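All remarks here apply to the structure that follows.
The complex appears here minus one protein chain, its other protein chains still in place.
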Amino acid sequence: MLETCIGKLKLEKPGMVASGIMDETGASMVRMLESGAGAVVTKSIGLEPNAGHANPTFTEVKGGFVNAMGLPNPGIKMFKEEMNIAVPKGKIIGSIYGASADDFSKLAITMEEYGASAVELNLSCPHAKGYGMELGTDPKLVGSIVSAVKSAVKIPVWAKLTPNTHILTDIGVAVQDAGGDAVVAINTLKAMVISPEFAKPFLSNKFGGLSGPGIKSVGVRAVYDLGSVLDIPIIGVGGIADWRDAAQYIMAGASAFQIGSAIANKGPTIFDTINKDMIKFMRDFGYSSILDMVGVAHE
Amino acid sequence: MLETCIGKLKLEKPGMVASGIMDETGASMVRMLESGAGAVVTKSIGLEPNAGHANPTFTEVKGGFVNAMGLPNPGIKMFKEEMNIAVPKGKIIGSIYGASADDFSKLAITMEEYGASAVELNLSCPHAKGYGMELGTDPKLVGSIVSAVKSAVKIPVWAKLTPNTHILTDIGVAVQDAGGDAVVAINTLKAMVISPEFAKPFLSNKFGGLSGPGIKSVGVRAVYDLGSVLDIPIIGVGGIADWRDAAQYIMAGASAFQIGSAIANKGPTIFDTINKDMIKFMRDFGYSSILDMVGVAHE
Amino acid sequence: MSDFVKIIGVNEEAYDTKTFEFQWDEKAIPGQFIMVWVPGMEEIPMSLSKTGRIKSITVKAIGASTRKLHELTIGDSLRIRGPYGKGFDLTKGKKILIIGGGVGTASVMPAIKESGADAIIGARTNKDVIMDDLGHKYAKNLWISTDDGSMGFHGNAVQLMREKVAENNYEIIIACGPEIMLYYIYQACVELNLDCQLSLERHMKCGAGICGCCVIDDQRVCKDGPVFTKEQISKMKDFGVQKRDECGRILKFR
Partner (left out) sequence: MSDFVKIIGVNEEAYDTKTFEFQWDEKAIPGQFIMVWVPGMEEIPMSLSKTGRIKSITVKAIGASTRKLHELTIGDSLRIRGPYGKGFDLTKGKKILIIGGGVGTASVMPAIKESGADAIIGARTNKDVIMDDLGHKYAKNLWISTDDGSMGFHGNAVQLMREKVAENNYEIIIACGPEIMLYYIYQACVELNLDCQLSLERHMKCGAGICGCCVIDDQRVCKDGPVFTKEQISKMKDFGVQKRDECGRILKFR
């Protein structure tokens, strides 16, 4: 009942772990798979090891979290070990970030070798200079990166989009036109927290990204907007904490969803809970599969 | 101690009522002034009476509210009566919306006649087709509207900006280059709420705007970004509910701030509370005026 | 907060009025209201006519949205949000007389239940009288007035009120009903030197005290009210005189 597919990729359960949350190590990815996630998206991996920004990198705010981890990761080479542990246990989506089409292609090829079920291009991180949303708000650049990666690998290529733009649907169309297999929306919102007493931005990077419950209605709208213009599948992410949140994304047009922040407070069992509640909802309201629900709010 | 100025406009207190909140009638504007607001921005007024969108127009979400009122207002002609009641009691900023530079100019001239202390151009409402952010994400159009209004009136001209774009600072620069006296940031974030049980968007307009605590860190960052490129004053708005929130905006670069959503739960006394707490903070930390604090987080 | 509830009971109160029951765990006090919606109608405010764990709304069909609600039956669902507003303050220890006019009776019924006070139900004809069964159950004394005398006292609720006040030493009047009725109740209270708490209505959009569209003078009916004290009402220039439409334009009552 919970099976879904994102293009040709089948998932037994519609919920994935979002990139950056409990997915930097093989063992924690396995834990998430065992907790009822249909797939795990890895932490975004780059060509070289990266320590990320210095602490403070994270803080709670009303309505969510603001983080500027700065894409810490051991680099694609060392990440092999983690993939070796995780891949045999379930579907792993390799999230990657780079500064050019070439970077992305190299990383994607390696992720494919490691056994990733798909790659997710991080075109949306709002707090890493020269990466992420700095690339992801230029439709032409986005198109050229997606094209390059598409011709480099056989596994599906997803593009993760930023909501911090008024041309979101143009970016989505650019991904589709370049042959991208799916879009993932949304990454975090550009944000900042200032400590009045110290008269300074709190994060070492000054800027960060807002995630969590407060961004859910922004993400649902992004998916709905994308659903109005795209034919390729959409994956919804942003503020999901229960089945209702997930159902909103699906009805807005998402074939699957990802969860990040809510894992902090609700723990990995959140996937099981949502799976059970979703089945109950589907039974009560006569949906026989997730795909039956996709985009119904457009009608 | 709490006096501030936005260019030549002096305010005795730094907090204003944001447009659209308890400011559609003369009597309620007077109530807000008497509650400790330094000024009241009117509901955005257009050329003709407008009923706004049909109910549902509003709902609570985690982290704030989503609304699509659709700019209901009695039209500029009838609004005279409300201004006549409010203007003698304090500073009223006339918020206006239109579909063209010409609309804006006409409205601004009338607001000036009514005694408005400044006009605020709504270039940012995310849920009114043909108005608001549909104009406000095009720097050229923004520039031409601001120029036109500037040559039509003598009172200061403020432009209220949308955060739903990656070219926020370009828009800010366009306002400044066109002679605008200040920018106001931020309006609501594009959002949507779907009712899973009914498989439909909840608002009659489908789309709406997210306001309240959840958007505060987004607004602070917008003001900080604008503060990095602009010389004209900035007015901060978005999710302010206490003195710390207000101080964050000021330190990010705002000379004054506005409060909307928090008035719902905390009531009009929120202004008095913030004023008192702010004075205490300023005493404790050695700030002798609001202007002393403006932008200090940039250092 | 907003919720999705299922209708578990429907009761026909009169030819044009139905009560819909649902289970909803939010705490609510007599006089509070909710915003109600199902697809195909505008969202509208409705007082809670029961405020326990099982709650209800009592809807008089007067237009498109209320007629849409009347189509619903057991098992159907509502999206509701609230409860909103200030309810009746029953804690003052004064001797209370409660008056419900027309469908306003629904709004005061929880206050009648909670206080067990004396009460009046006013209606145009015997066909318009609602909830008198509950009124008899919960009120110490219940009197009914109809304009045409088809049931109970012949005359309007304010006339009956004056009679009952003369007989008993009530100290406070609690009432909900058409503004014109409330206006005369208020005048009578001033004249007779009685306290009062009246539940008022205005066009509502947010229901949560933010949009400002429901103001009477400078008071938000949804948040500062809907129940207002005598002192608050004494300062209202609009009360009984004028209200505003969806655009915020003034409409005179007369």
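Letters A, B and C mark the chains as written, and numbering starts fresh at 1 in each.
The rule is short, and it goes like this: a residue touches a chain if its C-beta (ideal position, glycine included) is under 8 Å from a C-beta of that chain, and two chains touch if they have at least 3 such contacts.
This is a predicted model, so every value here is computed, not measured.
**Q** If I'm reading the header right, one chain is hidden. Which shown chains does it touch across the whole complex?
**A** A
**Q** Using the document's definition of touch, tell me which of A:Lys106, A:Lys200 or A:His298 contacts the absent chain.
**A** A:Lys200
**Q** Could you tell which one of A:Ile21, A:Ala159 or A:Ala297 touches the chain left off the display?
**A** Touching the chain that is not displayed is residue A:Ile21.
**Q** Spell out the interface residues on chain A facing the chain that's missing from view.
**A** 20-25, 27-28, 30-31, 43, 49-52, 54-60, 65, 67, 69, 72-75, 78, 81, 195, 197-198, 200, 202, 204, 260-261, 263-265, 267
The rule is short, and it goes like this: only the chains that are shown with their structure count from here on.
**Q** Farthest from chain C by Cα centre, which chain is it? Let me know.
**A** The most remote chain is A.
**Q** Which chain would you call central, comparing Cα centres to the global Cα centre?
**A** B
**Q** In whole angstrom, what separates the CA-based centres of chain A and chain B?
**A** 33
**Q** When the C-alpha atoms of chain A and chain C are each averaged to a single point, how far apart are the two points in Å?
**A** 49
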